[in-house]
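All protein chains but one are shown in place.
Right after this comes chain A.
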């Protein structure tokens, strides 16, 4: 009851509501700009939340996350370019609808699907997180070590085209997390005599460096590509009512999309792009009439958008329960929590219950705010797509620099940002995605603490092996790690087997 009163009092504060609306709107604007991801939107806006109270900061960042994921669909629908990777599948049917003169119908469908998907994702966050956190309370140091490794294997497998490159990226992230004073041994590691590195790399600076700087360089590289401009369009009457009717006639479509989104979100590293593609694929496969998909079918837009906004809630479940982000934007939110002195993990609900329930409730509310803003403002926000790169790119660099400096008034952070950002650009161009590196950086301290504490509580080498390889939960986690590493190969094997079977079937039919 006390928690409920606290949540209510926080959410009825006018400033919190204003920041929520501002966060959603700002996220939608940034998300609508092709090339600017939700991760970048949160990373760039993060410094503006430093001076806010924790609840306001989290409400704002949650709003930005939700708004940015939806914002991605605006560019996807209007100019066939996903504003964020989460909206890739939205282009399949969203843009054909625009070509058929129905952009408002596509935008309204996306808004309603995103809103409903987001609310379902928020409910999953509300109910699944405490359950997972309660389970995680039974974890000891070896379990946390394996949880960190599981997070990394999943990220390495899912977020990048190459498993090996993902694993190397994850190892680099883990290595970067060891820079500075060792938490247990106390030695100064890999600082090369720079006293500024004793405290290690600042997480938010590294997040901005890996996610924003390479993206800005790529934007500049690609700015000469001809850019399609958003044309003004005539609104049609009764579209909102028509879309609501269409969606409520097919309740399982959004429900299925939301469930796919939540599951994908919970798996570390999978992200909204995987959620929307899987959901789109499932919708096509389960539809009787598949001929209209890719030609402007409203179900395609709904499936993609319902899943990617539900994924937002799902990605926050492991973040709050275990301290492991489910998606890159959630990794930036970890940085925000740490900045506010809050350690995500199983104890979060005991130590900061009021704050976390405020955040989750605000998250659900922000989806409703997003729905309202999206229904009435998408076509106007769509105009920001026309902002040229020559204004945008320098301004983003400026914001990342001022933001990195503002974290602890340290010029070394600015130098680190640019140097690591340039290295991040080269790595990403060589196929080493930033997500595994950043996840390694976040999971490194969890894994190191788990390993070091296990060594300290063990009585010799064989006792240590026993801790890591014989406890029931560690065995389950190890099994998941192995499955996660093998999953791409199992998938390939199944695909090739299926292809072989189909070929044999065709050959048999031909011979007949």
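Just so we're on the same page, a residue touches a chain if its C-beta (ideal position, glycine included) is under 8 Å from a C-beta of that chain, and two chains touch if they have at least 3 such contacts; residues count from 1.
The definition used in the following text is that contacts and distances are computed from a predicted model.
The chain that is not shown carries the UniProt protein name "Tripartite tricarboxylate transporter TctB family protein", picked from "Cbb3-type cytochrome c oxidase subunit III", "Tripartite tricarboxylate transporter TctB family protein", "Glucose/arabinose dehydrogenase" or "Cell division ATP-binding protein FtsE". Of the candidate positions A:137, A:182 or A:475, contact with the hidden chain is made by A:182. Among A:194, A:376, A:411 or A:469, only A:411 touches the chain left out of the display. Residues of chain A in contact with the chain left out of this view: 47-48, 50-51, 164-165, 167-168, 171-172, 174-175, 178, 182, 184-187, 189-190, 213, 216-217, 220-221, 223-224, 388-391, 393-395, 397-399, 401-402, 405-406, 409, 411, 414-415, 418, 421-422, 425-426, 429-430, 444, 447-448, 451-452, 455.
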